[in-house]
Every structure is written in structure tokens, then in C-alpha cells.
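Left out: one protein chain. Kept in place: all the others.
Take a look at subunit A:
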Amino acid sequence: MANKEATIYIVDVGRNTGDTHSGRDESDLEWSLRWVWDKITTTVGTGRKTAMVGVLGLRTAATDHFLSDEGGYEHISIFHPISVLMPDVRKLREKFEPSSTNAGDAISAIILATQMITDHCKKLKYTKKIFLVTNGRGHMDADAGDIAGLAKKIQDEDIELTVLGVDFDDVEYGFKEEDKSDTKASNETILRSLTEQCNGQFGTLEEAISALGAPRVKTTRPVHSYKGPLTLGDPENYDTAMSIDVERYPRIAVAKPPSASQFVVRSGATQDSVQSSETLQEGGASDQRPDGDLAAVKNARNYQVPDEDAPGGKKDVPEDELAKGYEYGRTAVHINESERNVTELDVEPCLDIIGFVPRTNVQRYFSMSKTCMIIAQKANDKASLALSSLIHALHELDTYAIARFVNARKSKPVILLLAPEIEIEYECLIDVELPFSEDIRQYRFPPLDRVLTVSGKTITEHRNLPSKDLMQAMSDYVDAMDLSTAGKDDDGDVCEYATMDQTFSPVLHNVNQNIQWRAARGDQSLAPVLEILTRYSRPPDDLVTSATTEINTLVKRSDVKPVPPKLKGRKRNRETEKPLSGLNVEELLGREKRTKISAENAIPEFKQYIENSEDFSAIKNAADQMFNHVSSYIQHSIGDSKYGMATEVLYVVKQSMIDYEEPEIYNEHLAALKRKVLDGSLGGNRTDMWVRIRHNRLGPITKEQSKHSKYSEEEAKRFMRVSPK
């Protein structure tokens, strides 16, 4: 469990923090706030109830704190008292503005902060921190004695003091400000001396800000997921069985970004205030409501069963007439509450070795889960010794174990692969789940190193097989792009590039970054994406540069040609498909040229009809007939029984009209169909059919899909609405 924390940020908002220095665009305050906001929002973002934060303003116009009666503490304000949550981060935003004064003493502020922490924490166990962020351009009044006394107090209270200064000199980091004013130089000296005396830290702000680019990884305390014996053989019935007490911990657990909740605008809140996409706390009413103008969205469920007599073929059923059950095919199987667990397999927890396999026979693609690790029971030397002998024996034999694992009583057994891992002073078994027979799908694919023809011959030279030249070019390229030596470590030595501990989840960090960004700013902007999040989205530049020759050769020998987009959807040649024998079925058909499309066999006849006719009137005629069938299907549909056939026909006609670049034939028919579907002339209320057409994306052909269309994307969308607003 992490310790309780109390942290105070002292933020210098003196008038001259509004000035810019050292060629930056931002003012000193804006620059400081980048760091301050990052710290505060990160703490708030963890949602930890044990992390408390207070904020002091230094060089404020007013004086607002509990020592205000005493002299020497003027122009310091408590922006936020030490507390768990920050319900009003937003209010801080308003306070973080350069004030109208330059008066106010940083040392006094530190004394005040120390007092605040002491009052808050009393003698309880806390991790106590004070951060002072200042540009050092204010007046400070302190003699050596004061400093020593304060340092002692800070040390006695076990507080960690960190001073971060805008353009402070820092030899270690390598920063020195030229033409530093005397006041600032003297202030730096005083603050440095203070931090040295109380074992605090003193640094230049640039260093702190440059560290913000690295995402923080949240650590989770390891919690075991299994505790029990690892067995080989059956200890209950055989005295020759092995049993080692072990514990299992997660090794990989995919970190997910925080989940968002759904809200709607509260009724009464004006739509305009929301469309401006503010954080929604800006409105006046928001002061009373933590969620501002938002109301939570609740889910309401209702249940229906098919009923031929009911309108629409379905009727509502009350919840108390429902029981839990399962589907067996399309049969509903209902199981009594008392028998609920009959479907559970009666198994006891175990981690039971089935046998061993050589590592080289283990296929990586069978690993199907996140991984865990198995260590000996804590504080059990004998178990540790026993497990260690297993780990080492596996390692020496280059062998993995296969085990049956049941996590808890009546839970599902899984098969685990157990692999030894040995490091300096650390040993464990890594485990990962393997598939059962039901988990494997057997799709067959042609071989990649030879071609089998329909007639059964094997060919080794074919346009789908790489030539020797291409193989060589690929080989050279792969070797040239080796990442195992493409990285540089902190000392500048060669090392592996893109190791897993250097890579960070882009979505996770970008979501967090944006929540914090918006919380701190309250505007509509989005945070810039950290460079590190996309660094590994492309090959490293220097590697690409050094491999230019190999890349060019590979591209040339590969001779890959993109398929022109227009041809993709269509058959590449207008020759009709033939069966394996090559028989020309068209000829058999051709004798009696189709002009009429039957309702029963509409789709094949439509395709065959238009394949053999090129002129507009024939295509139009075919489409006319198809739409007649669609209307008739809908009209004669009992409930939704023929909707499927209707949508399928629509789909086929739409695709053909796109192919033949006759979008308006489809669009005009669709408009007529819409009228009929919605005005009740096709056998009653058929609105649900229209919903289905929309759901299946069978709306008008748009300009994007076919250039002669009259519909833009937006118009098509509007057209599909049941009642255009």
C-alpha cells in the first residue's frame, strides 16, 4: 500500500512572472504551469484518496492565510487547502494569473507551507513534500540564521523540499543564465543554501519540464491469483507424486485507459452552451452540480418474444415472467435457479503437470493469453529449493512443461505452458494459456513456397513465388534493418531498439494526457501527442537511410503494382465466370435471351440478364423488375419474413448500378420505394423495413460511390431519415 502523501505546491504568480525570458514564447508563469499542472492533474487523475494536495500562491495581490496577522507574510494566499480531491481544479485556473504586485517572500511561503503540512499531518505517517516554483525575481528577506532554523524545522518534520526555478543556474544539468540580475542571483544562492541544509533538491525548471515527455507507468502491487500446490502425479492416491507449494502472479496485464461514462445534456440547459464543447463547468448552474449541465444516461431494458398474433410479430413480456437460461441452437433451455450449477464442471483447484515438450516444438502462435509467473510459496525454503530444481532442470533440457490449471473450485480448467525463467537472483516459471481442440480453426491455405495447380502438378516457378533475385533482395533488406543493435543506451553504447520497456501504450497515455490537459485548461483544445507515443510507428530514420540501397533494390525486384481502385469492386474482365470445366453456361442460356426476371430466382436471373446487355434500356428494365419484386416481397411479407429477401435484392441492384455507373436508376427507384414503404401501401406499417434498409446501408448511391449521382453524403443521410427534419 502506498503511503499517505501530503504535497504543497507554492506557485509564484508575481507581476513579473507575466514577462517572457530566454527567447521563450510563454511567460515565466505559463512555462511554470506546464510543470505544475502536470503534477497536480496526475495526482488527481490517480483518484487516490491518500494523495492530498495543497496549493499556495506567492506574490499575490491579496493576503489570505492563517498567519496573515503576523508581519512578513504578506502577499501570500492559500489557493487550495490540503485536501483529498480537487473538486474545483477549475477555480485554480482563475487564480493562476500574474498578479498586480511583485511583493511577497518565498521563504515566508515555505515557512507557511511547512506549518500547513505540520498542522495537517500531525504525527501521522505521511510522505510530505513541498515544491516551490518561482522565477526568482521577487524580493527575499532572510538571514543565515533564519535559513538554518527553517532547514532544521523542515528536516525535523521529514519534509522533502524541492525548489524549481525559471532559468536558475544548474551546473549538473548544464544551464547558466547570462546577465542574471543581482536580485535573482542572490535569491538563487539563498534557496540553494536552504535546500542543501535540509537535504532538499534544487533545480532549473527546464530540466523538470523536459522530463514531462516521458509517460509515467503506473505500478500495481503484485497480488497472487493462485496459491496452492504444483503437482506432478496424484498426491492423493500415489506416494510417488511431487507437490510444491507455489504462488502465481500476473506478469502481463494490459493497462486500459479510464472508461468514459455516458451523459446527455440536462434538460433546460441550452443546446448552444453545450455545442461549444466546453468542459461544461462554465455554465452558471454548474457550481451546484458536480456534473455541470450533464445528466447521466441510464439503460432501460424491455423484453419481447415472437408472437404471430401481436402487431409486428412480437409482444412485450414482463420481467417477472423471465427466467435465466441458455440457447441450445435456437431452442431456449431454461434452468431452474436451484440447478444453475449443473452446467459447471465439478473440479478442484490444481496446477498439475501433464507432461513435457522440447522448447523447439512449442509454437509461439499457440500462446493465447496474457502471461503469469509462478514462484515458490513465500518464506518456504523447501518449496523454493524444489521449484528451483524444476526450473533449472527445464532450462538445462531446453524443455517446457504442460500443465492443467484450475484457479478455484468449479472454475474452468485451462492448459498452461510453463517455461523456466532464470535471472540474477530471480527465478520463476512463466505461464501462458494454450488452446483446446475447440479453439483451433482449421482454415487451409495454399503453400507459399510452391504452387499446386488444379490439375495436381507442383510448380516452383510462378508469378506468385519469389525469384532468386527477389529472395536475395529480401534477405539483404531484412539483414540491413536489424533492430537488435539499432538502439543507443544512456551511455551511447549500442543496444536493442524498441525494447518493451521503452514503448508506451499510445491510446492509454493520450487519453490520460487529454483529460489532464482539459482539466488544467478548461478550453476546447486537445493536447499534442507526445513524440514517444508514435516514435515506434515507423522504422528509425537512420536505419532507413543506411539501408537505402537495399530498400530500393527490394522495391524494384518486388515489382508490386497497386490494383487501380475502379477495378477492385468489379470483375476484372467482363468475361463471365465459368465452372471448373470451363463450360460456357452462357451459351446454354443464351438461346433463350432473358427479358423477364422471375420473383423466385430474381438475383441469378438479374445478374445473367444485365451481364448480356449493355444498353441503358435493358439495365433500366432489369432494375425496374427488381424493384417491383422488392415491393411485392414487402407487401406479402408476414411480419419481417421477407425483408431479408428484399434487402438482398436491393444490395445486388445497388452494387450493379454502381458498377454500371447508373446511380440514378437506383436512387429514383429507392425514392419511390421509400414513399410506398412509409405511406402504408405495402401492406400496413412497414417503417421497420425502412429502418432495415438504413441499417444495411442501402441508401442512395452517393457522389463518392459513383460520380453521376445527385446525392452528396449529407443529402443521402438526410434522405434516409424516416421524417426529414
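The working rule: a residue touches a chain if its C-beta (ideal position, glycine included) is under 8 Å from a C-beta of that chain, and two chains touch if they have at least 3 such contacts; residues count from 1.
FYI, contacts and distances are computed from a predicted model.
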Out of "Symplekin", "ATP-dependent DNA helicase II subunit 1", "M-phase phosphoprotein 6" or "Chloride channel protein", which one is the UniProt protein name for the chain not included here? "ATP-dependent DNA helicase II subunit 1"
Options A:Ala103, A:Leu543 or A:Leu678, residue touching the unrepresented chain: A:Leu543
Return the single residue from A:Val171, A:Ala379 or A:Ile638 that touches the missing chain. A:Ala379
Of A:Thr17, A:Ser108, A:Asn510 or A:Ser706, the one touching the omitted chain in the full complex: A:Asn510
Looking at the whole complex, which of A:Gly18, A:Pro81, A:Gly203 or A:Pro435 touches the chain that is not displayed? A:Pro435
